[in-house]
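Here the complex is missing a single protein chain, while all its other protein chains stay put.
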Amino acid sequence: MSSKQIKVAVVGGTGYTGVELLRLLVNHPHVEIVAVTSRSEAGQPVAEMYPNLRGHIDLAFSEPRVEMLAAADVVFFATPNGTAMKMVPALLDAGVRVIDLAADFRLRDAELWQQWYGMVHACPELLDEAVYGLPEVNREAIRVARLVANPGCYPTAVQLGFLPLIGAGLAATDHLIADVKSGVSGAGRQASVGTLLCEASESMRAYAAEGHRHLPEVRQGLAIAANGEVGLTFVPHLTPMIRGIHATLYAHVSDRTADLQDMFEQRYKDEPFVDVLSAGALPETRSVKGSNMCRIAVVRPQGQDVVVVLSVIDNLVKGAAGQALQNMNIMFGFDERAGLNAVALMP
Amino acid sequence: MSSKQIKVAVVGGTGYTGVELLRLLVNHPHVEIVAVTSRSEAGQPVAEMYPNLRGHIDLAFSEPRVEMLAAADVVFFATPNGTAMKMVPALLDAGVRVIDLAADFRLRDAELWQQWYGMVHACPELLDEAVYGLPEVNREAIRVARLVANPGCYPTAVQLGFLPLIGAGLAATDHLIADVKSGVSGAGRQASVGTLLCEASESMRAYAAEGHRHLPEVRQGLAIAANGEVGLTFVPHLTPMIRGIHATLYAHVSDRTADLQDMFEQRYKDEPFVDVLSAGALPETRSVKGSNMCRIAVVRPQGQDVVVVLSVIDNLVKGAAGQALQNMNIMFGFDERAGLNAVALMP
Amino acid sequence: MSSKQIKVAVVGGTGYTGVELLRLLVNHPHVEIVAVTSRSEAGQPVAEMYPNLRGHIDLAFSEPRVEMLAAADVVFFATPNGTAMKMVPALLDAGVRVIDLAADFRLRDAELWQQWYGMVHACPELLDEAVYGLPEVNREAIRVARLVANPGCYPTAVQLGFLPLIGAGLAATDHLIADVKSGVSGAGRQASVGTLLCEASESMRAYAAEGHRHLPEVRQGLAIAANGEVGLTFVPHLTPMIRGIHATLYAHVSDRTADLQDMFEQRYKDEPFVDVLSAGALPETRSVKGSNMCRIAVVRPQGQDVVVVLSVIDNLVKGAAGQALQNMNIMFGFDERAGLNAVALMP
Partner (left out) sequence: MSSKQIKVAVVGGTGYTGVELLRLLVNHPHVEIVAVTSRSEAGQPVAEMYPNLRGHIDLAFSEPRVEMLAAADVVFFATPNGTAMKMVPALLDAGVRVIDLAADFRLRDAELWQQWYGMVHACPELLDEAVYGLPEVNREAIRVARLVANPGCYPTAVQLGFLPLIGAGLAATDHLIADVKSGVSGAGRQASVGTLLCEASESMRAYAAEGHRHLPEVRQGLAIAANGEVGLTFVPHLTPMIRGIHATLYAHVSDRTADLQDMFEQRYKDEPFVDVLSAGALPETRSVKGSNMCRIAVVRPQGQDVVVVLSVIDNLVKGAAGQALQNMNIMFGFDERAGLNAVALMP
């Protein structure tokens, strides 16, 4: 296992995934942060904006410039959708490896991407090369990837929950249902009325029920596992808490003899960041708050033919910055757990 | 419409449904509260336990005795399951009408009740007479009922959401799914670790996924509407907020030509407490906080054959005390809205 | 007591004080709402923006025009500071009475106002005529006022807490301390990063410790009571909840023989909206959530010479819209409690 030091740059360090990445990077044993960029905040010390980082980082935000970023071994993009695709080709040309936490390289089909993201893709030729950074599926490809598309938060929770069932060919894939609940940090740090404390606390609501951008991403992943198209209904809900995703997944499993508990345990027994709970236990999102773990339970209520999978992650960690770090660890041959050992904050 | 005054007693006034009932009753134009009972708190002024009632009620808690309760026109039971059934026969004999907010008279089948509630039913002979107090289904029977079984909170939200689809024969009733999210007040006011702020806030979790007591109640109601057994998967979730239920309901509707929006609007157009939102709008629980309203939306995501219904209520109002008052209004010929006009508290 | 109907207009109905005013007005027995204005939302139905008002109000927002507003008996301004002062002179000329929920007419000294609010006052000649709408101090003047300056939220809680001590000449007025905690709704409904759920929940912080705009307003009120200048340290805190102000007030009271409990009870015994708790009880903000009540306790810890007063209100009700309605009731000879009878929502 490697113990070298690498140089890391973060583009777009002012949003929640950016600061979360910094929170994890500053204590990573093999990382030196060489730049944190932000056009709007250039010149401001990072720790002034995020006082939790006082004493942990001395850098100021800088303008994002390719020449400067090219000095890094790996560049993370924690930018809005559509930003990374403009800089990635030049960085790859410069021999830098890239992990994009946004959606630019998650879909293989440029037209589908354009349809859901409302932009023409700037470098569709890279979509085939980009590796979808879900280590539990693509670990070996990630190891050698130049460009990793870090999965979305919902897609991480939903895919990790469905994959054992679909991989075993047990679930009817025409009518999968994913009822997902997210903390408000999933909406980011920009000022908006809908995510004010007075609007989003003490309330629960669904949104984007007609179709959320993570729907095609999940469908793509499940289709690969199922070896064919899947039918998926995906309804996200805004939940009055800061962090956490709880995915409640429903699938018809007509085979009532399958030992689902064992199947899930086997599927994930070597995974450092997927924890299948003991039979009977149900996960709560706070059990992963601040940690990179995904905890999963599988239940067959009343012995019927509908199976329920419960999957929880911290949307900012396993659903974003932590998974990005896990990918980095794989790409550079570090212990996959390096910098990701923190215990969830509970209570 | 009647404008007479009636005498009202509340048995078990110390829990959340009890105090919510008092909150509504003290401002009801036709009600005189003659007794609020509590064995454990007998002698204590009600407003000392619940300071929000200071200036609104002068009574102290008293011991529950049938002779005293018999002086009321109607007695509400806001007691734990299994309490009302011990006193109701005597009260009915005394000519008092009863509204039970607990589960004692909700299921028609005494054996099923025993199986889910773990007690032998004390007066199974009353189960046929008891009217299930969902006004949107049983208004005429409620009007003349001696004994009303006030529905559970989840069953209210779920049935009001599913009924238009099932009543119209559109939904496949073998695989209905109800993913329901409740605020913590649904768990009541008793001291317990699981509902401490430090355990239940900033977290989301499913519970009773194997089978919740409200499952047979919902199944019974839907089966009546469907004229036959229904298959239902029902997963409740504890949500970090005080009040509110958000039911997200999934059903296969193979007929893709049906105008679901219109069907829902027609079904509830005369209902004072069901509000079908305009097409495109989705409900949030805070829009009914403190009010007796149920707000509903129906969506067919991506034009597929799975229909999603979103139904929100305040679990303590339309899901408990408010619906009980609505039933009382119907039973005594008052304006159905009397005492229930308050606007939801928002923000 | 009057039972006539009056015509009411609300200027600036889209913020939190505006919608709260509408929540209370729609159920007021003597009020007809004739207009709700908003430049930015003109044309949109009010209940579309605030779904809690669905079924309670049919109006759409309209442009604010003096001619139209002049048809009302009273106009409420729920606008940002500096808006009302531009329209009030014309409205008064037209014979309309005005209640301003913003700060335009709260300070008697136009220079002081300019210093704290950063604007030249548009009609300083009205500052003398304007009545400071704290009914517990100025009830008789309010009754005949053309123009009422509705107090700020902090000033209401702080003054009601300090007044009995200062009025009795017991407190040393050179070193009063007001440590005040407010829910986030005090910051209004505009999009801003600092009041996002992810920034303001699960945290506590002071702000404006150097000097908050409510400082001169409180000082002015206390100076009138003290018949001389007062020294006041005033530190506001942002508290992770939607509604509520908790004022913790500290004063030196060298006379250790005074019966403070009795003094507070006597001072407020005829007040419909000030509730002095029983000795030993301490108030909590949720006991006034959604209600117009101020609840107060007075304590002398360890029998020392520092007295602590605890005063709680709902910042949007007694701290804004409810107090405005109370003022309206006084101005038009209605029962002072009309439309303000709702019990606080608890839990």
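To keep things simple, chains are lettered A, B and C as they appear, and every chain counts its residues starting from 1.
Throughout what follows, a residue touches a chain if its C-beta (ideal position, glycine included) is under 8 Å from a C-beta of that chain, and two chains touch if they have at least 3 such contacts.
No experiment lies behind these values; they were computed from the predicted model shown.
Enquirer: Looking at the whole complex, which of C:Ala122, C:Ile177 or C:Ala191 touches the chain that is not displayed?
Expert: Only one listed residue reaches the unshown chain, and that is C:Ile177.
Enquirer: Can you work out which residue in C:Pro29, C:Gly169 or C:Gly231 touches the chain that's missing from view?
Expert: Considering the complete complex, C:Gly231 is the one touching the chain left out.
Enquirer: Which of C:Val308, C:Met328 or C:Ala342 touches the chain that is not shown?
Expert: Checking each option in C:Val308, C:Met328 or C:Ala342, the one touching the absent chain turns out to be C:Val308.
Enquirer: List every residue of subunit A that touches the chain not included in the displayed model.
Expert: Residues of subunit A in touch with the missing chain: 16, 19, 23, 26-27, 48, 50-56, 185, 189, 202, 242-243, 275, 277-278, 281, 283-284, 286-291, 293, 295, 316, 341-347.
Enquirer: Which subunit C residues would touch the chain omitted from the figure, given the whole complex?
Expert: 175, 177, 179, 181, 183, 198-199, 201-207, 209-211, 215, 231, 233-235, 237, 239-244, 246, 248, 250, 252, 282-286, 289, 299, 301-302, 304, 306, 308, 310, 312, 347
Enquirer: Footprint of the hidden chain on subunit B, which residues?
Expert: 16, 184-185, 189-193, 195-202, 240, 242
Rule of thumb we're sticking to: only the chains that are shown with their structure count from here on.
Enquirer: Using CA atom averages as chain centres, what separation in Å is found between subunit A and subunit B?
Expert: 39
Enquirer: For subunit C, what residues touch not just one other chain but two or more?
Expert: 16, 185, 189, 202, 242
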